[in-house]
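The other protein chains are all here in position, but one chain of the complex has been omitted.
In order of appearance the chains are A and B, and numbering begins at 1 in each one.
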Amino acid sequence: MSQASSAPHVVVVGGGGTGAAVAHDLVLRGMSITLVERGELTSGTTGRHHGLLHSGARYAVKDRESAVECIEENRILRRIAPGSFELNDGLFVAITPEDEACEPLFFESCLASGVPARRVTREEALRMEPNLNPALRCAVQVPDGTMDAMRLPLRFFATARRNGATIKPFTEAVAMTIVQNPGGRCVTGVAVQDHMNGRRYEIGADIVVNATGPWGEKIARLAGVDVPIQPSPGILVAVRGRYCNMVINRLHESGDGDIVLPQRELSVIGTSSWVTDDPDHLAVPANHVEEMFRQGSAMIPAIRSAQTRATWSAARPLIGERGASTGRELSRTFKCFDHAAEDGVEGFVTISGGKATTLRAMAEATADVICRKLGIESPCRTREYPLLAHTDYYA
Amino acid sequence: MTDVMDPGFDTHSTEAPGRPFRFRVFRYKQGDRAPHFEEFSLHVAEDTTVLDALTAIRNRLDPTLVLRHSCFHASCGTCGLRVNDREAMACVTKVVDLKSPVIKVEPIANQALVADLVTDMVDFYARFNAIGRAFVQAVAGPPDAATPEGVGHYSRFENCIECGLCLSACPIVASDPRYLGPAALAAAWRAVEEPRGLDPNAILQLTDDEQGSWRCHAAFECSEACPANVDPAGAIMLLRQRQVGEQLRSMLGGRRR
Partner (left out) sequence: MSERLVEQSPAGREGVDSAAVQRRTDGASPRRRGVASWGDPRGRRLGGWAFVLHRVTGLGILIYLFLHLAVLSLLARGPSAWDDFVSIALSPFFLFFDVVLIFGLLAHGLNGIRVTLVGFGLVVDRQKAMFVALMVLGAIILIVAALRIFEVG
């Protein structure tokens, strides 16, 4: 079960979905992995996200690259992690004449991106989802799904650990060990504070991967580099009552509160967008909560009088420069920064951006960069490798 | 929603004006001789939850505090705690709803303590693994609903969020390490009701045991504590009803179904 001592040792900082998938991918390529996370696994942005298994339809018109990425990963996740999703498909519903005018371009863009789409009449939509606003005009069916935001990544952790990775929650990276070489600086390890016993120690590494999402810039500074990661929070509202089985999206240009999806006995409405500098202090703004109810009840009127179960915020890690006004203009694709090339610091790589649906693809790209840096030829196996059940993490 | 940095009043603020609340937080690090309580003071808003308070304590006052949390809406099951001696999910428990100026926070009971408010759930999951469990159930949906083309029938996650509050509240789990416990027995009943590839007869027989469904003494504390409408006590009783039926059937010469 343990790796050979000659295998390169990679330390992954960040125990969200990205870190989990990176650990899983690298272990399968024969590397020795230690992952450190300052809190509970997925306690950052990953656990809090809406829970949407994207079909990519949402990006088909404006961000073709994202759409293609999403539908491919959607299919892969269904294959490697069956049982972690409510697979009831999704509907994009046109409520107003303006929405309806967007439908032809939307439908064509889906097909052009490879997102399976089917036109649905008003009557058929109401038969499938009786709680929809009866004023709806038409709809498009796409292969969206609901994912369990915490348990899906936990399957990556379970599999990685079973294959030999060391996973250390409640272990906070507090410093990087940096060596000054003639050619430049090199990160050779991570100093961590173990919050379970209060001890501080160092973990040596051939490469350190920064997979900390919106905390990416904070961790990068420990290595003396800067990465353009803008934390961009959004709000989510969960109400009691399962008002739909399918994911209900508003057919219009991307806006706030235009997705309602089911989770067990709840319906979750999201999301909004603003920017912040501190991912540790996310407000839950009253006006954003009200907007969620307004937009959600435009699609499902019963939501207006539903009882609130919870309201919370999650920070997206968006790649881009500071100064953007809401975060929606920043790219949603992911990027792997090799800081040797960008900043002259060896042994340090940052993966950021992306969305929950693309965790496996982000990991593949990161693992490819790491293999290149280490001079290892090892193909990615995660497209086909079936994941263990999340309960196996505790076995 | 353009051109705004942090819009609107923060409904979950931990710096709102008003009377402060005292949080007595259970602390323990591995190697300590014994746990102790530490006090922190915070101001809260109407919607501030116990989890908001604890994360604010960690972020602003004591970065060594460890606690489990993930989804912030009682779906992941990780933030279960004992708050003022009652099992609760910290993320949906509003501080002002506790109607007390002092909030005592402890880890859930009957699990191994890792540090501070964190328990290791390995014992909890070992019980599920003993009986097997399906995570996704089929849902009938509203009577006049049709399923979308390509979707055979609607599916949804089982209600149980694996929080362990039921095991924390159960007086038998508190005193007998061999009892299978409400969470696993509720899952067993759900598997009997809707097998989905599991063997319902094997599960019925496995739980028809003095440490299975018959060890429960109807305190119903588990169902009171459950945040997810699983009603484990009800499930245990239904399991017994089925088990008695099977016993009678086999005694009267019929075969087990």
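Just so we're on the same page, contacts are C-beta pairs under 8 Å (C-beta built on N, C-alpha and C of every residue); 3 or more make two chains touch, one makes a residue touch a chain.
Worth saying up front: this structure is predicted, and the values here are computed from it rather than measured.
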item: Residue among B:A16, B:V96 or B:A109 touching the omitted chain; value: B:A109
item: Interface residues of chain B (partner: the chain not displayed); value: 82, 84-87, 107, 109-114, 119-120, 122-123, 126-136, 148-153, 155, 169, 171, 173-175, 177-178, 180, 196-198, 202, 206, 211, 217-221, 223-224, 233-234, 237-238, 240-242, 244
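The definition used in the following text is that only the chains that are shown with their structure count from here on.
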item: For chain A paired with chain B, centre-to-centre distance based on mean C-alpha positions, whole Å; value: 25
item: Contact footprint of chain B on chain A as seen in their complex; value: 39-43, 46-48, 51, 83-89, 91, 118, 120, 124, 127-130, 141, 146, 148-151, 170, 172, 193, 195-198, 236, 238, 242, 245-246, 255-256, 262-266, 268, 272-276, 280-281, 283-289, 291, 309-312, 314, 325-326, 389, 391, 394-395
item: Touch list for chain B against partner chain A, complex; value: 1-13, 29-31, 47, 49, 59, 63-76, 78, 91-92, 114-116, 118, 120-122, 124-126, 128-129, 133-136, 139, 141-142, 144-151, 154-159, 161, 228-229
